[in-house]
Structures are given as structure tokens and as C-alpha cells.
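Here the complex is missing one protein chain, while the rest keep their positions.
Showing chain A:
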Amino acid sequence: MIPRKRHGAKNTDQGVYLGLSKTQVLSPASAGPGRCDIAPATPPAALAPNPPDSMSCRDRTQEFLSACRSLQSRQNGIQTNKPTLRAARQHSEFTLMAKHIGKDLSNTFTKLEKLTILAKRKSLFDDKAVEIEELTYIIKQDINSLNKQIAQLQDFVRAKGTQSGRHLQTHSNTIVVSLQSKLASMSNDFKSVLEVRTENLKQQRSRREQFSRAPVSALPLAPNHLGGGPVVLGADSPASREVAIDMADARTSQQLQLIDEQDSYIQSRADTMQNIESTIVELGSIFQQLAHMVKEQEETIQSWLQGRTAWQRRNSSWWAEGRKAAKQQGSKQPVKSSNPLSVPCILSRLPTLRAGNTHCLNPGISPSVIPSITDPSSKRPRPSHLQRALPMTA
């Protein structure tokens, strides 16, 4: 049995229907009496005449939606046999994934920003080592998972590459590339932040050493001094001696504590350094992975390019005259155009990215990467045999 809900369910039931409640401006004051009038929840006002602006109605939206949902789940079990619908759904799946990644990226960017602010502090005393470490760790994790996600996305694109149209694939690839480049730039930023941090730490250390060398070197002497103290003082008076002993105790314990602290501090610093180093190493591996992925993309694009040159060769008569040159071009062009796809190149091309705009998937760099592919289609009507000439990497 589907419960018949009558009023307000749409807006109160979170996570079920979110389509419209955001865009709708439903002031509670105006909607209130209209919706709750049927509910006998106001016994004190029971005898009062009905407010003039109330009216009875029943919201069947919930019922409708639950029917939709049950139908959907049933259909998923059966597998719909409508190819267009499925393609659309798949594509939307892709979009969803990409959107998710974009959102994660932007979140990570905000974290990175925070970290940058923390890391760039040079104060000796207000050093939030723990926070920085945590953030570093988190960001590291994030980047890792993002990397994985993008790899998945790429797999996904490749898996359905054969079925979907060329434009769709171009689009998907563009999105993947843009996500990758954003991730790369973030990793780069992260790396630089970490370097800054290391630098800072080094500076701090050196400064600390400047100021704290004296007490540290004086430490071994102290016990002698103090040890001698009580003996001398002790002869004078028991009272003062007691005091002196006390003081000595206190001082030694203080000193020892100092040593301990210093030790642990140094230890922690060393750890931090190590951490940072390992992070950088990991980042390096991520970079490599990214480079690998980009390389794969490049292959796809290359094959397209080859297709294009083949087409050019076949079709343009003026081109046929310089077949040799064309061959050269053909062999050169992919190499040339592969350059812009290598990681450092992408990174250098990247516009300064802000955390806020990463989730919008408008492929900012796509024009620079893709135009060589899309050009022919936009300039001339494509002959039908080109489709055959275009080998799709699946």
C-alpha cells in the first residue's frame, strides 16, 4: 500500500523529490494555512470559523512519484529495449560521474586554498603543524581518489566508445581531458604548496636554532651548577636549603622537559619532512599515471588525425600534387599535436583555476586541444565515406 499523503509532503520529504522545491518560492506564511487546513492538528482553534484563505486539496504527487519509482526499478530489472533511451541514460550516467568528479575537484581546491594559507605563514610560534599535516593527508587522499575516478571515467568512455556517435565521444574525451588537466594543475599547486612549506620549515628550524642553541648547549652544564648548589647552600640554613633543593628540582625537571619537548619537536619536524617528501613522491606517481592517461588520449586523437589526413589526401586535388609534402605533414602533425597533450604542456596552458569554477564542466582547454579534430567537420560537409575512414579507438 502506498500511503496517501495529502499535504506538504513534497517539500518536507527530503531526498525524494528535489526537482522543484529549489526553484519555487513558497513562502511558508502563504502556503501554510492552505496546506495544513485539513490536518486536525489544531484543537484549540477547532471551534473558530475557518480562515477565509484556506481550502481543501490533496497532494497526490508523492503517490505519483512512488509509482514512478516502483516502475523504474521494475524496468531496470527487465532492461529497457529502447536503445535511444538507454544511450541517453548512459550518457547521463557519464555526465553524472563527471559532475561528481568536478564537485570533488572543487572541494579539494578549497582545501588546498586553506592549506596554502596555513603553509605560507611564517610565524615561529603559531605553527599549526597538526592541521597542516591533516590537510596534507586529506588532500593527498583526495587527489588519489580523484585520479582513480577519472581513470574510471575514461574506462567508461572507452567501454561505450564504439556505440556512441563521434561527437558524443569527442565531447566525453574533452571532458575527461579537462578534468585531468584540472587535477594535474591541482596536484602541481599542491606540490608547490608543499615545497613552500618545506622551505618554511627549514627557515623556522634555522631561526629556532639561532635562538635556542644557547639553552640546548647549556643543558649539560646545568646539572653541575645545580648539583653543586644545594651542597653549598645546605650548610647555611635548612630552610633556605629546602627552598634551594626545591628550586633545583624544579629547574632540572624544567630543563628535562625542555629537552623532551625539543626532542619530540625535532622528531615531529623530521616526520613532517618525511611526510612531505613521500607526498611529493606519490604525487610524482600520480603525475605519471596522468601522463599515461593523456598519452592514451593522444593515441585516440592521433588516429583521428591520421584519418583526417587520409581524407585530405584523398579528397583535395591540390593536396594530391604535393603528396610528398602531405606525407611529411601526415607524419609530422600527430607528433606536433601530441605535444600540447603532454602533461607539462597542459599545465602550462592552464588558466589560473579557481576552486569555484572547477565544477562547471565547460571544457576550458578543449579548444586548444581539439580544434584540429573538429575543424574539418565544421568547415566542409563531410563525405559519407569519411566515417569509414575514421578508425575509432574503442
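We adopt the following convention: a contact is a pair of C-beta atoms (placed from the backbone, for glycine too) under 8 Å apart; a residue touches a chain by one contact, two chains touch by 3 or more; residues count from 1.
In this section, contacts and distances are computed from a predicted model.
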Per UniProt, the name of the complex member that is left out, chosen from "Transcription factor ILI1", "Vacuolar protein sorting-associated protein 45", "Polynucleotide 5'-hydroxyl-kinase GRC3" or "Ribosomal RNA-processing protein 42": "Vacuolar protein sorting-associated protein 45"
From A:63, A:113 or A:133, residue that would touch the chain that is not displayed: A:63
Touching residues (missing chain, whole complex) on chain A: 2, 4, 6, 10, 19-20, 23-26, 30, 34, 37-38, 40, 42, 45-48, 50, 52-61, 63-65, 67-68, 71, 85
